[in-house]
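Here is the structure we will look at, set down as structure tokens.
One protein chain omitted, others in place.
Chain IDs A and B follow the sequence of writing; residue 1 opens each chain.
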Amino acid sequence: MNAIKQLFGGNTRQFGMIFALVALVVFFQIMTEGVTLTSGNLMNLLNGNAYILILAIGMVLVIIAGHIDLSVGSIAAFVGITVALAIRDWDLPWWAGVLLGLALGAVIGAWQGFWVAYIGIPAFIVTLAGMMLFRGLNQFVGKSNTIPVPEDFQYLGAGYLPEIGPNTGYNNLTVLLGLATVALVVTMGLRGRAKAARLGAVVAPMWVQATKLALISAAILYATYLFATGRPGTSLPIPGIILIGLVLFYGFISSRTVIGRHIYAVGGNRHAAELSGVRSKKVNFMVMMNMAILAGLAGMIFVGRSTASGPSDGMMWELDAIAAVFIGGAAVTGGVGTVVGSIIGGLVMAVLNNGLQLLGVGADATQIIKGLVLLAAVAFDVYNKSQGKPSITGMLSRGLLTKNKPQAEAVEAAEDKIPTRA
Amino acid sequence: MKIMGKATKFAAVTAIAALALTGCGRQDANTDAGAESSAAGFDQGATIGVALPQKTSENWVLAENLFNKDLKDAGFKADVQFANGGVAEQQNQINAMITKGAKVIIVGAIDGKQLGNQLKAAKEAGATIIAYDRLLLNTKDVDYYVAYDNFKVGQLQGQALLDGLKEKKGNGPYSIELLAGSPDDANAKVFFDGAMDVLQPKIDDGTLKVGSGQKTFEQAVTQGWKAENAQKRMDTILTGNYSGSKKLDGILSPNDTLARAALTSVKAAGKETPIVTGQDSEVESVKSIMKGVQYSTINKDTRALVEHATSMVKDLQQGKELEVNDTESYDNGVKTVPAYLLEPQIVTKANVKEAYVNDPVLGPITK
Partner (left out) sequence: MQTPPTGHQSPLILEMRSITKEFPGVKALADVNLAVRAGEIHAICGENGAGKSTLMKVLSGVYPHGTYTGDIYFQGAVQSFRDINASEQAGIVIIHQELALIPELSIMENIFLGNEPTRFGIIDWAAARVRAMELLARVGLADSPDTPIKEIGVGKQQLVEIAKALNKSVKLLILDEPTAALNESDSQHLLDLIRGLKGKGITSIMISHKLNEIEQVADSITILRDGESIETLDVANDGVNEDRIIKGMVGRTLESRFPDHTPQIGEKFFEVNHWNVAHPQIPDRMVCKDSSFFVRRGEIVGFAGLMGAGRTELARSIFGRSYGKFVSGTITLNGQDIVLRNVAQAIDAGLGYVTEDRKTLGLNLLDDIKATTVAANLKEISPRSIVDRNREFEVAEHYRKTLRTKTPSVEEGVNKLSGGNQQKVVLAKWMFTQPDLLILDEPTRGIDVGAKFEIYGIIQELANQGKGVIVISSELPELLGLSDRIYTIFEGAVTGVVDKSEATPEHLMRLMTSSRVPA
């Protein structure tokens, strides 16, 4: 028992959310008689949810900064239809279409960011207006029609890595990516530990670190195996690669850069942030703009997956993204939340959806179950906080973002001994 | 890749080679993929996927029950799903059906243009695709289409409107309004075009007058087939164009749900009941026709459609050639889809009893 405790940072609840996800996967794996963890299904899971998860990345930053964005679904739809029309009518190549979409997202984001940051209208209202505005623009521009996109654009939402090199029975590029990731994780883990030790921080014993890295590596390798051995012509899907890239990028931005710190600072206490020299208006503007760019990207990926852009694309996406963020431990009041947590929250919803579909549970019952899960996850978090226990969020952000920084464990062990000073 | 040193590159190649030797990679291609399953047939207990759109009308609920029953009776495992969450949900449902190894997937699409990649994956996994009620567009991965003849439905609706006006509203000219279905449903335009095929000459010669001036499909659409949207639009038109004692004689409505919404709106405005067309034979509308309120509906017996779809699945299972009766009309943009079309029937108060005499639900009501 003590060994397990040490492994998970003195506290088995630390990975509560990840455990919930793993438990869910195992549950469905058993219930569906092994269909859940197959190459095909994992690809479905990624392809069918990548755009929601991409929205969740932008949304968590918006929510950390203390805002909300209700317009992302409509923006995705508007960008999607504009790009589809531009490609069809102006004969743009696919990459020019993507650039146009991102630029349009940036312009829309600047529009919303201007009202939120510089005029001071609550984001709830600005983006509620945006939700109607851009939905209407989508249907106006597209005349409520469904506009198809060419094959090469579809690669964005439904493509796979090419098969190169010798026929090994695996998708070679996927295998290489997997191995490179494992190498990276192990080196970074060990180097972080060494550096922390040099600075005189308390580090966990070597076996703890080793087991941890071994577990993470095993998980990556298993996923690599599944993705590399799907139907010929398939691999880690392109939306999945985009998503992983964005998670790493935004995870880094939010936890390791000055702008990331500023987002948390503005959401945590805007006045204190301003008095520390943070330009909160600029931060708010950038967060809203970034969200719209990601919404544009999500819209284009969905159009690629759907082979066409339609008048009701993106309906309710904002709510799926917001749900993912809150399941992932963000606080309504801002200042709290992590990119990784939100992705896990989104995956919990995605696995639930997928598993229930595999079991043939109807859409009505699925909605009911998802609603209850959202409520339960947040209630659990709130209950824990009210009991003075660290929240899932806290555990998550520490557990995941400092995984290559072992002194965190020692600190948390010590933390348990500190009273909540009255 | 550029940053990889020679040594790492070597290591990677070695690793892949080693993996290849272990032989636990993927099975070599084409064990079951791509094969035309219609020729070969498949297991009798196979899974059959049925992906239906949103639960917006009684007909779809009925179709769900019938598919579940008929497919099970025939010995198949039925997986019938509604996509209340929209296109994205339907895509995921079709993917899940593929994962479960469905041999035939019957698709009633929300938007027939947005399922290309899922259908492609389904074909590659060896499934046969039947478009149900709504054609799947811009994809080569659809094998059959089974539906009622929708252009015909439109024509019948247009004709019924004209007949009704002549019968009840004296001599023309008549003022009418047009309602169309949801723009993301490929059939909506077909219904509308069919109806206009009959009505347009009469509008041109002045017999019919569209009071609001909203004559195009884009102006007449009802987003998502939602009753509330149709009702709101009618409310606006009535206030704007039919103030005072101006009369509204007729409304072209593509289905029963919208027909009742339009009637509600007219009633609220205190106008005399106009001639209103419909479609789908919904219980409430059939009652309304009996009472002489709604003028007509279309009997596209869902039972017959589901029955035929099920018989197609049975034929596929046994490897038989499928019967089709239209190999020319349904060009989906990529290919001409072989179709089996059922004949729709117009129902007014005059023939309501005969029309539903064999219907277990509507039969008793109309007696």
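Miscellaneous remarks
In the analysis below, a residue touches a chain if its C-beta (ideal position, glycine included) is under 8 Å from a C-beta of that chain, and two chains touch if they have at least 3 such contacts.
The structure presented is a predicted model; accordingly, all values stated were derived computationally and were not measured.
Of the chains displayed, those contacted by the omitted chain across the entire assembly are A. Touching the chain that is not shown, out of A:I119, A:I164 or A:V258: A:V258 (per the contact rule at the top). From the options A:I125, A:L248, A:A272 or A:V332, the residue with contact to the unseen chain in the full assembly is A:A272.
Per the touch definition above, the residue from A:L213, A:I242, A:V336 or A:V378 contacting the chain not shown is A:V336. For chain A, the list of residues touching the undisplayed chain reads 195-196, 199-201, 256-262, 264-265, 268-269, 271-279, 335-336, 388-389, 405, 407-408, 410-411, 414-422.
Convention: only the chains that are shown with their structure count from here on.
Measuring from the averaged C-alpha position of chain A to that of chain B gives a distance of 35 Å. Of all residues in chain A, those touching chain B in their complex are 35, 38-41, 44, 47-48, 51, 139, 143-146, 148, 154, 157-158, 165-166, 168-170, 172, 175-176, 179-180, 183, 228-232, 302, 305-308, 310-313, 315-317, 353-354, 357-358, 360, 362-364, 367. The touching residues of chain B, when paired with chain A in their complex, are 4, 8, 12-13, 15-17, 19-20, 23-26, 28-29, 33, 55, 79-89, 91-93, 95-96, 98-100, 110-117, 124-125, 137-139, 183-184, 218, 221, 223-224, 333.
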